[in-house]
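What follows is one structure encoded as structure tokens, with my remarks underneath.
Some chains omitted; the rest stay in position.
We just call them A, B and C in the order they show up, numbering each chain from 1.
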Amino acid sequence: MHINLNAIDFRHGKTDTRVFENTSYRIDGPGFNALFGPSGVGKTTLAKIIAGKADHNSRFSGSIDKEGISVILYTYNLERLPNWYSIEEHFRAVCPASAKKLLNELTEISGLKPVINSRFSRLSLGQQNRANLIRYLIQDFDVLIMDESLANVDEITKQKIILKIKSAFPDKIFLYISHNVVEVAKFCKEILVIRRPERLPQIKKVSGFDFAGEREPGQGRLEHIMLEIMNAS
Amino acid sequence: MLHKRIYQFLIIYFLGLSALFIVKYSLELSDYVIPSPAEVWSAARQYFFSFFINSVNTLCVAILGHMISICLATAVAIIGSKTNWIGSFIKIGAYNIQAYPIVAVAPIIFILFGDGLSSRLLITAMICYFPLLLSFIGVFSEPVAHIEHFYNSTGQMTWWLPIKIRLFENISKLITVISGSATVAMVGTIVAEFIAADAGIGYRIRIALYQSDLAKILVALFLIGICTSLYLFVLEYSGTRIKKKLDIPAEGSQ
Amino acid sequence: AYCRDRNPHKITYRLKWILNTSSAGDIYADAAGYFAQNGLDVQIRPGGPERDPIKELELGRAEFGVASADQIIRALSKGADIVVVYQLFQINPLQWIYRPDKTLIENPRDLMGKTIGITHGGIDENIMKALLAKSGIKLSEVELYSVRYDFTPFYQARVDLWPIYRNAQGPVIGARLEEAGEKIAYFNPDKHGIHTVANSVITSGKILRTRPELVDQFIHALHRGWEAAMEPSNTEKTIAMIYQADKNTPAETIKKQLELTRAFVKPYAQIPIGAIDASAWRQTEKIMTDQKLIDKPVGIDQFLRGTFVNAKKPQR
């Protein structure tokens, strides 16, 4: 199971600046990985390229090989659920039978139970984020890219959700986009630090602590990873 | 709400009437060109009741025609908003048929449908559905990326879902358009009656027109205005209720 | 107003309907230059139900116009300042077309039980009602059918009689039916004692008072035009002129229309073209009074100001 980016070149429509230039990277095996880098560096762009959702007008070259992967989902924090159902009805409508139990656990853990009967437009921002993420998690996928999907959720809830994801999907690939370096260092297996095209290689790999709920990372270990990430970016 | 609508209509009507009388007296026109207030008043007293019955008759047909139009416009817009060849074909078909004046196609309609209520309804619907269609196609053709993304990505997008999403997203625009098109339904019915029927206020207008009887026409316009305001009010009121029920945030697009 | 200040002889003549064979004389007078010879610059403009020449006269947008007798009487009853100066048709060309092999109508009593097309609010309704009344037929004994723009109900034989202008529409509609092997005939109310007036030339009372010479010049030129147009030896020339003004109608059709028009405009050798048939006007007025289209008689005689008012009509 891997995704292989080969010599990716990418420019957005109407612009001449390359977001990616001859960029290659290989994501191997399952795991909870991060896409990290300063705002505007190209995380969303890369995520969309991987998910095959890049803009039609953009110019793209290079190739992406996949092995053992058929469904790649991309979710982002601005997504909305239609307002005609309550959150619970929405969940039910898109939940395959096999994921019922998982759905229940996710709703519980994410703290959405009290607002499960509300319409989407009546949720707080973080509640909206979580509702959206959950409906993706109960789908069938091999790779899930979460573009700031938990950016507006408090840290305690976020940790619960991430740990649940890690335990429930041990054999899937996640690409988690976040600006929180502590979180990325602590939870992710591999951190793909994206850098401006001037710096080569454009994607640098840092290994994270990959916390799964058992043993909290020591302060030193975490700081070391964070420093590595900072140096890389 | 209702009394406000009626009230506003009355102001407009009497403003128009006054303007007409001002033209009459300043140009010293005879009662034949523009009837005197006394004549309008006597026409009103004489015909108010029977015209009222006629207007209500027209209103009923208009309401029926309006419903048909909404269904028709929805159906055509749904197909026409699809980006495939059939969609664009249906759209062009709908547009082209619209470009034909009803009077020109009326003979064909009568040949095919006879001259009962069905022709009348068809003409009403043909006149009324197009303004709806335009808005509907506009709304149904425009993706709501942030909502549709999920269904597209997960392969759960059905033929019908984008329509539903775009409909919900634009519900207040659509309600505005639908309630506003009530007046087009009314005018469509009147035109249908003008061409085809022997009942309804359109038919009475036609007779008055042949007799150059502007006084009667003015009475008819008054009643048409009242009926239209009434229907408009009912639709706007229902629209507000629907929006409340569907829990559409008052603030607009969230 | 048009550039009347610059040229007092620039005038507008508003027809009742589009330019066709029914205005043969008007077209002739214009094309042959009779107006110009009388020092007039006449602009002939087509009309329609929405563009009423009587209103145009009053608003000063036209000096002369063509209107039907019912329009004129109705306008007079409402105080319009108009006078009749020339009557274009001696016999009203409004007739009912029918299929004699399906519906045999020899006298008005035969109308009983038939479906008769009428234009609600039009003069044909009043003529038919007057005829029925005269023949002692109650309205409940016939089926009146509301006529609209197209002829389909008659074509499909759902209506037995359909009102048409014999001279203008007759040759077109009739020809179409005859081509398909149908027999057709026309029911003429004039033959059954309903003498009504159709199109006449009008002007405003004010123009007649203040510029009588203008009216004279205009009528003179118009009369020359009509005389020439109705003259059988001028047929080819007239057809060409009409075709020039109305390219929608083929020349053969115009030819037929012209013949028929002649029969309505100059049915009797001893009556001049344009003569105003006062008795027919009175009858029209009476019909309208009887059917409550006007509150009270307008005293139509005083508004008939043509050159040949009351020319004696031969007994039929």
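In this section, contacts are C-beta pairs under 8 Å (C-beta built on N, C-alpha and C of every residue); 3 or more make two chains touch, one makes a residue touch a chain.
Everything numeric in this text was worked out from a predicted model, so none of it was measured.
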Item to check | Subunit counts for every protein chain kind in the full complex | outcome: A x2, B x2, C x1
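Keep this in mind: only the chains that are shown with their structure count from here on.
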Checklist outcome for this item: chain B and chain C share contacts with none
Item to check | Chain at the geometric heart of the assembly (C-alpha centres) | outcome: B
Checklist outcome for this item: Chain centres from averaged Cα atoms put chain B and chain C apart, in whole Å, by 38
Item to check | Centre-to-centre distance between chain B and chain A (centres being mean Cα positions), rounded to whole Å | outcome: 50
Item to check | Interchain centroid distance [CA atoms averaged], chain A/chain C, Å | outcome: 85
Next on the checklist: Which positions in chain C are in touch with at least two other chains?
Outcome noted: none
Checklist outcome for this item: Touching two or more other chains in chain A are residues none
Checklist entry - Which bits of chain B are touching chain C when the two form their complex? => result 27, 29-33, 35, 39, 103, 106-107, 110-111, 115, 195-198, 203, 206-212
Checklist entry - Across the complex, what residues on chain B touch chain A? => result 146-147, 149-150, 153-154, 156, 164-165, 168, 246-249, 254
Checklist entry - Where on chain C does chain B make contact in their complex? => result 49-50, 52, 54-55, 58-59, 71, 74-75, 78-81, 119-122, 146, 148-150, 152-153, 156, 293
